[in-house]
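Here's the structure we're looking at; comments come further down.
Shown here: the complex without one of its protein chains, the others still in place.
The chains carry the letters A, B and C, assigned in the order they are written, with residues numbered from 1 in each.
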Amino acid sequence: MHGYADNKEAHLRRLRRIEGQIRGLQRMIDEDKYCIDILTQISAATRALQAVSLSLLDEHLRHCVTDAIAEGGAGADEKIKEAGDAIARLVRS
Amino acid sequence: MHGYADNKEAHLRRLRRIEGQIRGLQRMIDEDKYCIDILTQISAATRALQAVSLSLLDEHLRHCVTDAIAEGGAGADEKIKEAGDAIARLVRS
Amino acid sequence: MHGYADNKEAHLRRLRRIEGQIRGLQRMIDEDKYCIDILTQISAATRALQAVSLSLLDEHLRHCVTDAIAEGGAGADEKIKEAGDAIARLVRS
Partner (left out) sequence: MHGYADNKEAHLRRLRRIEGQIRGLQRMIDEDKYCIDILTQISAATRALQAVSLSLLDEHLRHCVTDAIAEGGAGADEKIKEAGDAIARLVRS
């Protein structure tokens, strides 16, 4: 089981809403909506995706990383390196 | 007609692919995939959304803003202000 | 003369303040301040740098790009491509 197990339904709900936003974007382009309005909606979808990331990452630190540290050994080091890499990808995307 | 009219199909294709990525994320969570792998996929979807934004924005400058400037008058000022606001939202999201 | 000529003093003032923030960060590390407080100050300096970027970019669109479009010809195309590349670097950094 992973860190996000307790909030699976909440994450799925958020992702379904984001899927709806992406379909809404296709509709906007299909109906020749104004570019700036489309850009505003893309920013909203991007921020919603970031919120999912930040919440998954928080649960990852709170469970997977915490467990690995409590167990001690080389596993903890590896988990922290992995989390650091994921944070870097998030910050740079 | 807006700036992106010539590339409507290309934008729709990219957004359909992003919609598929978002559905893939739901499947990953549903199948209890590893948090870090999910985060990697979210970063990929975020970058794909940004690429759509940058391409829409480029076309907006190239057509809508260019036309408004060529026409002259207060319309150009407003269009540039609007584009600047959209860029700021993009940079901060 | 470039787009930002009218606001040179304002930009210099902002950059001097950011330089002060960077010196403050060195002092914080030198005095062993708490990591999280240092991170908060780095976020503030990053946002201040972004604000300078967005304001330079706005003036660039408002002057350099607008002039190139008004003159017509291939120069306008090149200026818009250059601005688009700068926006992409900004969004991705």
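As a convention for this text, a residue touches a chain if its C-beta (ideal position, glycine included) is under 8 Å from a C-beta of that chain, and two chains touch if they have at least 3 such contacts.
Since we're looking at a predicted model, the values are computed, not measured.
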Spell out the interface residues on chain A facing the chain that's missing from view. 50, 53-54, 57-58, 61-62, 65-66, 69-70, 72, 76-77, 80, 83-84, 87-88, 90-92
On chain C, the omitted chain is touched by residues 1-5, 8, 11-12, 15-16, 18-19, 22-23, 25-26, 29-30, 32-36, 38-40, 42-43, 45-47, 49-50, 52-53, 56-57, 59-60, 64, 82-83, 86, 89-90, 93
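Assume only the chains that are shown with their structure count from here on.
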Taking each chain's centre as the mean of its CA atoms, how far is chain A from chain B in angstrom? 18
Expressed in whole Å, how far the mean CA point of chain A lies from that of chain C is 28
Junction residues of chain C - those touching two or more other chains: 92
